[in-house]
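A single protein chain has been omitted from the complex, and every remaining protein chain is retained in its original position.
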Amino acid sequence: MGDGVIIASALAYMGVLFGIAYYGDQRADAGRSIIANPYIYTLSLAIYCTAWTFYGSVGLAAVSGVDFLPVYLGPTLMAVLFWFVLRRIIRITKVHRITSIADFIGSRYGKSGLLAGMVTLIVMLGILPYISIQLKAIAASFSLLRQYPEVSRLAISTQHPFWMDTTFYVALVLIVFTILFGTRHIDNTERHEGMVAAAAFESLFKLVAFVLVGAVVTFVIFNGPGDLFQKAATDPDLAPLLRFEVVPGGYGGWLSLTFLSMMAFLFLPRQFQVLVVENVNEAHIRKAIWLFPLYLFAINLFVLPIALGGRLVFNNGSVDADTFVLALPMAEQMPLLALLAFLGGLSAATSMIMFETVTLSTMVCNDLVMPILLRTNPRWLAGRSDLSGLLLGIRRAGIVILILLGYLYFRFVGESYALVASGLVSFAAAAQFAPPILIGLFWKRANRRGALIGLSSGFVVWAYTLFLPAMARSGWISANFVETGPFGLELLKPYALFGLEGLDPYMHAVFWSMLVNIGGLVYGSLPGRPDPIEQVQGSQFVDIFKRERHDGDSLLWRGVVETADLYDLLARFLGPQRASEAFDRYAADQGGYPFQADSRLIHYTERLLAGAIGAASARVMISSIVMGEVLSIEEVMTILDESTQVLEYSRRLEQKSRELEAASAELREANNRLRELDRLKDEFISTVTHELRTPLTSIRAFSEILLANPDMEVAQRSKFLSIIVKESERLTRLINQVLDMAKIDSGRIDWHIDDLDLGALIQDAINSTSQLFHDKAVALREDLGDERVIIAGDRDRLIQVIINLLSNAVKFCQEQGGEVIIRLRPSLNRWRIEVIDNGPGIAPDQHKLIFEKFHQVNDSHAGKPKGTGLGLPISQKIVEHHHGRIWVESEIGQGATFVVELPGKTRDGEEARK
Amino acid sequence: MANKILVVDDEPNIVLSLEFLMKQAGFLVRTASDGEAGLAAIAAEQPDLVLLDVMMPRKNGYEVCQAIRANPDWKAIRIIMLTAKGREVEREKGLALGADDYITKPFSTQEVVERVRELLAEAG
Partner (left out) sequence: MRQQSREYIVILFIGAVLAINYPVLDLFDRPWAPFGIPLLYFYLYLVWLVLIIVLIAVVESSEIHKSEEPPKPGALESESVSRSGDSSGHPPAEPP
């Protein structure tokens, strides 16, 4: 394939990327962000997958089998914890306008410039191998592809001078693009929407390319995964790759690799940039929690098939396994697929390099160069009115230097090292930031001294156990250093420090560096009292979700400064235009600004400045112009804690009042129930009294009449006497009913259960009420069937029920043409007795109530209640005791049907139980 | 001329006893068994005094009492409420609605006759 075609398509691809980035920036400036959605956010996270993933995973799988997976399982595990860890970091970053991981660590530990600078240095050194492998990957893939249709193993020669070296030109092109993408202007939030959009596109592109190659290898070159794995399993060289035994370091190595990847995923500078700084909305995390693992899953699906396919196709070892992704399509004469694979690898490498170097150059500028300039050359700086140009210049220079350093590392060191190995060295460096950040997020007392001790010792151990041996491997240091230790000191062998043998080098390095890092942090933090600013920052970071004011750091000074001075300061770093925009915004929010700046304006300015030059430098700048007394730490903490306490207090108050409300609602309800019961009882007593008094009235009246008229006619006398007798009977009945109810209620009733003929029982009840029907001229129709129905029950009680129903029916019947029907029907294995009247009917809402004690259908037109309100409740109790049911079916104006359902006797003569 | 008395109650035995007592005391007696029948009887018979039960179907005693007092033609009619509910509130309610007296069931026959006589004497 001609160089022209490859270069043209690569440049065209970069052009498209630039277009996307440009469009993204335009939209961001117009306030209509295209990256403000969780999908773009998730895709941008996938810059985690570099050329290392694209080429290196396959290379690794081809020799170590499943060993490539922990690098992706780690981030998957971290994604599970996003909600706890990442959200916290993002919130802190937004509140404190943090611009990078160095800034984050520096800010946490009292806005320490020293720590931020140290982080920057570690990152620079640690990341160089990583950048260099990206360059190497681009160059290697280019060299391979240009030989198409030949496929051969080739060492990228570093023999010829650099101006004849493809990699050099690749580096130059990348420098140009990175500067164009990443340093268009100084922003006070240090966000790059265009770059994020481009990165998202690149993530999508490399995924498609890789999956496509994988699918072709699996399904076109081979006949599906079954065929591929079958062939591999029968090849004695390849069979071990399908098992765990080939993983170097075994399960320990596997675990340490997973841990390293977890940490690196969060704390590699570019990852911190896209995960945290470029995050538009915290809510996007929710989607990313599962979508990002899904991306990783997809891009890893075909790693092993490609690796095994490559080993099977190039079985003589003629092709470097790191290039299988590209070499396989070439070997199969698929030029377009090969080109796609090349561009996929290119996109993986470029997105990493661009993001990493832009991030790094910002750190170098904010946390390394500016602090030094501010401290060593303040006068020179003061002489310049607009420093934003200077900032841009420093960053651009940083990009140039970083990429060139990466190139140099590649040229002089990286040659000998496989992709994965140098990537892991960088991972281990990034993992050094885990203790100061993660512990700093949850432990207030972690202080600057501890962080400095921990980080520096962790870094030294990292350098000694991983970085130097890597140099040794490439021949820059004597190999004896690794083999026998420095100066022959066995105890100091970098891969077996203090005689700790048998561990895989990465696990060994992770163990020692984390031990000294965490140990140093804790050891350094325990004694002594931290500075005020350290205390304030520690407390603000740890309590990020609890506090509602985040300005403790600025409260520390209550100085005197004129607003104009603050403005000048800001204008020098952001440029006059952005500075005046910012001050206008402040004036719009606050209704103007004072001549003498107050602490809120100072805080505002400091945060804007922090966005441009980092927290530590911003603090130095502000303190250089703010004069005056300093608020004591006690005062500041009191202010902060007060707002925390108020928050906590009001939260508790709210909860208390909610509980109270619920309790009082319950009380109210109970009270209402009691009052209703009380009312019912009162009414009952009143009703009973009334019912007792009525017959008593007649009895007394006639008795007195008889007493006063001893010589009354015999006929009249006996009439009056019979009234007295009847009314006495009525009184007795009533008293019995009340007593019945009381007995049933208290369970002190004797039941006499016998076999009963239900039909005969009903007939008895009819007989005892026949007088009632006759008196009221109500017709009774019987429909009892011919069958002899035997049930078990208490005869007297059941008769009582039916009499009650019949007399109720008579009472409520129409006065003219009143008719009552009584029916006996089987219903499954039960018996139904129905008593139907043609009275006024009962409204449905009363159907349940009429069975309640004391309840009577209150109808003003019905006037006087027609009973004690006890008949139906007693009946219900009796029926329920017989395992039956009683209910009413009725509508207003339709008459009423009372139904009693009783269980029949089963064949073996036992009472049917429910 | 003998005074005319109307007895309104839904309990036939009580009506019977009162009717006997009033006749024996020398009054003319008319009876009714519910509120509406009572009002119709008042219109037709213009009684001097009404013995009125409270708990009755189709207009209770209170309603009948109100209706009597609402009619200026019936201003002179005396009203004695009879009730089996002995609570003080019932009594007050009856008096507030314009009843002249209030007798609790069961009553003393002598007392009823005396009260009726007293009221009619007052009215002159």
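We call the chains A and B, going by the order they appear; numbering starts again at 1 in every chain.
Criterion: a contact is a pair of C-beta atoms (placed from the backbone, for glycine too) under 8 Å apart; a residue touches a chain by one contact, two chains touch by 3 or more.
Bear in mind the structure is a predicted one, so any value in this text is a computation, not a measurement.
Chemist: Given the contact rule set out at the top, which of the displayed chains would the hidden chain touch in the full complex?
Modeler: A
Chemist: Please pick, from A:Gly182, A:Pro293, A:Pro505 or A:Gly759, the residue that touches the omitted chain in the full complex.
Modeler: Candidates A:Gly182, A:Pro293, A:Pro505 or A:Gly759; residue touching the omitted chain: A:Pro293.
Chemist: Looking beyond the chains shown, say which of A:Asp3, A:Asp29, A:Asp237 or A:Asp589 touches the absent one.
Modeler: In the complete complex, the chain left out is touched by residue A:Asp589.
Chemist: With respect to the chain omitted from the figure, which of A:Tyr604, A:Phe812 or A:Trp831 is a touching residue?
Modeler: A:Tyr604
Chemist: Of A:Leu69, A:Ile613 or A:Ala701, which one is in contact with the hidden chain?
Modeler: The missing chain is touched by A:Leu69.
Chemist: Spell out, residue by residue, where the missing chain touches chain A.
Modeler: Touch with the absent chain occurs at residues 66, 69, 73, 76-77, 79-81, 83-84, 87, 90-91, 94-95, 224-227, 229-230, 233, 242-245, 251, 254-255, 258, 281-283, 286-287, 289-290, 293-294, 297, 301, 304, 545, 548-551, 554-555, 558, 586, 589-590, 598-601, 603-604, 631, 635, 638-639, 642-643, 645-647, 650-651, 654.
Going forward, only the chains that are shown with their structure count from here on.
Chemist: Using mean CA coordinates as chain centres, what's the gap between chain A and chain B in Å?
Modeler: 80
Chemist: Within the complex, which stretch of chain B touches chain A?
Modeler: Of all residues in chain B, those touching chain A are 10-11, 13-14, 16-18, 20-21, 24, 34-35, 55-60, 84-87, 105-110.
Chemist: Show me the residue ranges of chain A that touch chain B in the complex, using the header's touch definition.
Modeler: So the residues of chain A in touch with chain B come to 686, 689-691, 693-694, 696-702, 704-705, 708-709, 723, 726-727, 861-864.
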